[in-house]
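Before we start, here is the structure in question, set down as structure tokens.
The complex is shown incomplete by one protein chain, all other protein chains being positioned as in the whole.
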Amino acid sequence: MSNAMKVGVIGLGHMGSGIASSLMRAGFDVIVYNRTREKAAPLVAKGAHLAATVSEACRGDAVITMLADDNAVDEVVSGDGGVLASLAVGAIHISSSTIGVSLSADLTQRHAHAGQRFIAAPVFGRPDAAASGKLFVITAGSREAITTAQPLLDAIGQKTFVVSDTPSAANLFKLSGNFLIATVIESLGEAMALIDKGNIDRRLYVDVLTSTLFGAPVYQTYGTLVAERRFEPAGFAASLAQKDIRLALAAGDALHVPLPIASLLRDRFVALAAQGRDHLDWSAISELAAFDAGSRRPQEQGGSKAA
Amino acid sequence: MSNAMKVGVIGLGHMGSGIASSLMRAGFDVIVYNRTREKAAPLVAKGAHLAATVSEACRGDAVITMLADDNAVDEVVSGDGGVLASLAVGAIHISSSTIGVSLSADLTQRHAHAGQRFIAAPVFGRPDAAASGKLFVITAGSREAITTAQPLLDAIGQKTFVVSDTPSAANLFKLSGNFLIATVIESLGEAMALIDKGNIDRRLYVDVLTSTLFGAPVYQTYGTLVAERRFEPAGFAASLAQKDIRLALAAGDALHVPLPIASLLRDRFVALAAQGRDHLDWSAISELAAFDAGSRRPQEQGGSKAA
Amino acid sequence: MSNAMKVGVIGLGHMGSGIASSLMRAGFDVIVYNRTREKAAPLVAKGAHLAATVSEACRGDAVITMLADDNAVDEVVSGDGGVLASLAVGAIHISSSTIGVSLSADLTQRHAHAGQRFIAAPVFGRPDAAASGKLFVITAGSREAITTAQPLLDAIGQKTFVVSDTPSAANLFKLSGNFLIATVIESLGEAMALIDKGNIDRRLYVDVLTSTLFGAPVYQTYGTLVAERRFEPAGFAASLAQKDIRLALAAGDALHVPLPIASLLRDRFVALAAQGRDHLDWSAISELAAFDAGSRRPQEQGGSKAA
Partner (left out) sequence: MSNAMKVGVIGLGHMGSGIASSLMRAGFDVIVYNRTREKAAPLVAKGAHLAATVSEACRGDAVITMLADDNAVDEVVSGDGGVLASLAVGAIHISSSTIGVSLSADLTQRHAHAGQRFIAAPVFGRPDAAASGKLFVITAGSREAITTAQPLLDAIGQKTFVVSDTPSAANLFKLSGNFLIATVIESLGEAMALIDKGNIDRRLYVDVLTSTLFGAPVYQTYGTLVAERRFEPAGFAASLAQKDIRLALAAGDALHVPLPIASLLRDRFVALAAQGRDHLDWSAISELAAFDAGSRRPQEQGGSKAA
């Protein structure tokens, strides 16, 4: 399969648009679809084909879905004109959305039944990494389907990790990864609530942490956001992170794995939503530890547009 | 002050012995003291002076204490022949033990009252880093006392971070750091309990994490220990970590900072002690999430020496 | 409406069978339906009419559904021959199952649209209370529908409490009540793990508690089960309680209410399921605190039939 490979991209949010751009830059023939058509315009201007329907986006060798949640994916996949009804026999559905383990298992079966191939390929990275082809791709599925899809994955990511031959394992990996990141955020929130009252400077605190044992991107990125209380614009909205923690807990339910820190994170995200602040970056849950330690809430300081 | 500076080291466990070695290698005149004298022998063989009493170890320009807990420090500092009674006016007590914020504040006052100087200089790093002078030193106290002590800190650490002019802030920093590490361990325990049941290989899981967003020493070190369930020999015993979480919670109490993840960690360490396994490395708390997910306990597998 | 009122009962588990008996004893004309027909036999022997289909059970003035979970209720209500398609205009669907708030709101709308009346009337009490007409009935819905249904509710319960004119409020009440009971169980489990190690007799402990501040049925019933570790036969299976905690958390999600104790209970029920013991009475979660305190698990003692 050459770079003449034809691929659809369904879902043109920040992540999906970046992925489409990276695919085009790598020379693929890209068909784009989004429910609200305006988001497709910049890509069409750069040479993407515009699909008027989901079905039209499924006329290539593969289609990548990058949508907000389980419902959006299920809706695009099912029914007349959906991905399942439209994709050619042998073509590949590459699911890059962060979806639940049970939906992924369900899609695996339904695509197999339709004679199509299905791999899960969720990604780590923010929108800028998607646009520059620097995502980390976590994938799982049959070896031959992944091999076929590899040129596409190479275009969107700096590296691909094959974690299992069961597609849903990649989704479980992604959910566990977001759980680990949210844990880092919460723990930094608690730690900074503590050192704040001990008269240590927050930025110095993060500098020392990341200069010593915690020199990872996750501490650098979120440590800075937390220290500077910079939660807008949202790189990843708290409402989406809340969904992912819910999916991680649901996976824990199904697999019989208690997840006490995830339970605590769940309550944090619910509390943030209760304050009308879940449009902020997910690192905003770090503020809740400070509120519990007696800091005033943002809306009480007159400075927020939150409800 | 030249390398002819004379310094005592009280407490010759793995960390204290390493520190004494590093000081000698840097050319300082080192007097060592340990309650059980055998531990001093290797250092004396290398040229350290042996102090028969705490008081003798306090006859230099500075004394470093590196002891197991608050009680041990308080005992060495107080009473006839203690550090307070023995140190010269103007000499410096460098407290490198991981002790509580309130004891550190107390020592600050008592040394000031005695005309002595006190800085807190807890460290991050395992025993091998102490022996090779590669610790990270977190210090706080008066600027001039730190400046005086700097050559000593340079000898034991690869870098010194001055975080405050209040000594106890360095202790708070250290406790918060151990809290962050324990959180990483717990979250890896929960995540691995989950991916274990999703048929993802544990070592592969850690490899992918540390190749992407989690490329920090803390994830590399503890991710490997957790993935391989390698908890002996203990680099840092769970019983000591339990003490540190207790001290972090006590600091939270005093400063009015709720710390929900620390509370959860507290319960984990208590549970590990209840299994008679707190002699293991603190990364062993990661197994508790697996037990809760239905794995058998080690002692039930017939393979452990635990009670 | 007289005692000649005709009422269907769908779902003949322990609770539904007891309810049907109580209705018959009060003189109502009762039609019973259960998916597996054998369960209807004892009631038919006592004079109940046997419905071969859901639809036949809906030919009276009212129908009571008492089913295991949301899916079972939705299945019975929807589709050809379902309650919605079968019930006469003006007739009442009395939903006594412990279902989620969102399903209840959904049913309210769908029945209104069909010209039928819908009230929620979940109950507190164990099977023996259902059989003897001694349940506590928590109901919500339009005043006139409740007035019409009152003779039926009087037959099954010792008292009816009207808590709102929105049906789903009764379901929320019921879920919150089960949450409170599960909290009592968990707290007794923790307290008994503690006093066990303090050499206080467990039965004496419960006797003193219930003779003083805790003299409520909930402490008497569950205190005894917990003290005696008597978890079989299950009065209310842990697997069902797990479902209810999940529904309470889902209600909290929807209403933006963090529920930290419910989160903790969730993890306990998942852990019990992981041990293969969720067929036991829900009071069995009390053992988990003891396990965490170092007690051996039942299956390790060779005495349980659990997996």
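By letter and in written order, the chains are A, B and C; residue numbering begins at 1 in each of them.
FYI, contacts are C-beta pairs under 8 Å (C-beta built on N, C-alpha and C of every residue); 3 or more make two chains touch, one makes a residue touch a chain.
Keep in mind the model is a prediction, meaning the values are calculated, not measured.
Engineer: Among C:A155, C:A227, C:A251 or C:L272, which one is in touch with the chain left out?
Structural biologist: C:A251
Engineer: Could you tell me which of C:N34, C:S168, C:S239 or C:S283 touches the chain that is not displayed?
Structural biologist: Result: among the candidates, C:S168 touches the missing chain.
Engineer: Which listed residue, C:Y33, C:Y219, C:F236 or C:W282, touches the chain dropped from view?
Structural biologist: Touching the chain that is not displayed is residue C:Y219.
Engineer: Quick one: say which of C:S55, C:S132 or C:T183 touches the chain that got left out.
Structural biologist: C:T183
Engineer: Could you tell me which of C:V44, C:A112 or C:I195 touches the chain that is not displayed?
Structural biologist: The missing chain is touched by C:I195.
Engineer: Counting contacts across the full complex, list the positions on subunit C that touch the omitted chain.
Structural biologist: So the residues of subunit C touching the unseen chain are 101, 124, 136, 138, 159, 161, 163-164, 166, 168-169, 172-173, 176-177, 179-181, 183-184, 186-188, 190-191, 193-195, 197-201, 204-205, 208-209, 211-219, 248, 251-252, 255-262, 264, 289, 292-294.
Engineer: On subunit A, where is the contact patch with the chain that was removed from view?
Structural biologist: Missing-chain contacts on subunit A: residues 267, 270-271, 274-276, 292-294, 300.
Engineer: Need a quick check: the contact residues on subunit B for the chain that isn't drawn.
Structural biologist: 246, 249, 252-253, 256-260, 263-264, 266-268, 270-271, 273-274
By definition in this document, only the chains that are shown with their structure count from here on.
Engineer: Go ahead and align subunit A to its copy subunit B using Cα positions, then give the rotation in degrees, nearest 5.
Structural biologist: 180
Engineer: Can you tell me which chain is nearest the middle of the complex, judged by mean CA position?
Structural biologist: Central chain: A.
Engineer: Distance between subunit A and subunit B based on Cα centroids, please, to the nearest Å.
Structural biologist: That gives a centre separation of 38 Å.
Engineer: For subunit C, which residues are shared contacts with two or more other chains?
Structural biologist: 267, 270-271, 274
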